[in-house]
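Below you'll find the structure I mean.
All protein chains of the complex are present and in place, except for one that has been dropped.
So that you can tell them apart, the chains are marked A and B in the order they are listed, and the count of residues begins at 1 in each.
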Amino acid sequence: MLLSAVRTDVYAQVQHFYAHQMQALDGGRFADYAATFCEDGSFQHSPGAEPAVGREAIVDELVAFHRRFENDPVQRRHWFNHIALEEQPDGSLQSTVYALVVTVRPGGKPEIAPSCVVHDVLVVEGDAVHTRSRLVTHDQMF
Amino acid sequence: MLLSAVRTDVYAQVQHFYAHQMQALDGGRFADYAATFCEDGSFQHSPGAEPAVGREAIVDELVAFHRRFENDPVQRRHWFNHIALEEQPDGSLQSTVYALVVTVRPGGKPEIAPSCVVHDVLVVEGDAVHTRSRLVTHDQMF
Partner (left out) sequence: MLLSAVRTDVYAQVQHFYAHQMQALDGGRFADYAATFCEDGSFQHSPGAEPAVGREAIVDELVAFHRRFENDPVQRRHWFNHIALEEQPDGSLQSTVYALVVTVRPGGKPEIAPSCVVHDVLVVEGDAVHTRSRLVTHDQMF
């Protein structure tokens, strides 16, 4: 069964949620990004990594990751495509999304790598969407 | 007239349809992909190719195409952008969509080519969307 019964307004809501969430990440607003997760949400940026659990841990993880770019004026942008939702028995949404990371340095051309798949569990409550868990897999590792 | 009168819920429905359809294709679930077409749907992956008509023929076409990757561990992902819909007199939707093919091999960087335009006719009936016909044109051939 390919056609998901997820409501179309929820679909648009999730798209918009991702737009704000990822612009927060790419803008270095890590507390805003972490706030898009459930309070006990988990974030695992690659299958081998230890998941960061809770908003504070997510911020810490991002600060640590971005330390390597401290003297490297880089702009990263995470592009998403083909957000496929499946409703879970508990009412949460399993969300499977293509992702490409665009990296730009001053005067340079964008590097577009890696190609990833984002595996989220999302919780929608009224107007609010939160990520309960995020695991990112990488296409070049297979 | 640039603004299409297509209903916004139908627009979200079509986006979601494409997400599941193309994840089925890229995941090698060819029967699932073929099932997103009308029973007598046609699929023409380039203007010079003979269209495959009917779900069985579409599966056969995809199996034949992917045979060339049999010993080549490659992950392909079809990205879509700017889904522009126009309602046809018979109630079907003409859908014109940008597409880029992302190809990744183990340890490699994604190659992003070719750039295409997908020309679909879609049939929406209640919760169900099906592709009645698909013709893919390629930007580097012009």
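In this section, a residue touches a chain if its C-beta (ideal position, glycine included) is under 8 Å from a C-beta of that chain, and two chains touch if they have at least 3 such contacts.
Everything quoted here is computed from the prediction, not taken from an experiment.
**Student:** In the complete assembly, which of B:L85, B:V104, B:V118 or B:V136 touches the absent chain?
**Tutor:** Checking the options B:L85, B:V104, B:V118 or B:V136, the one contacting the hidden chain is B:L85.
**Student:** Considering the whole complex, which of A:Q75, A:Q94 or A:T137 touches the chain not shown?
**Tutor:** Result: among the candidates, A:Q75 touches the missing chain.
**Student:** Touching residues of chain B against the unshown chain: what are they?
**Tutor:** 2-6, 8-9, 11-12, 15, 81-85, 96, 98, 100, 111-115, 139-142
**Student:** Pick out the residues on chain A that sit against the missing chain.
**Tutor:** 8-10, 12-13, 15-24, 32, 35-36, 73, 75, 77, 79-81, 102, 104-110, 112, 127-129
FYI, only the chains that are shown with their structure count from here on.
**Student:** Using CA atom averages as chain centres, what separation in Å is found between chain A and chain B?
**Tutor:** 25
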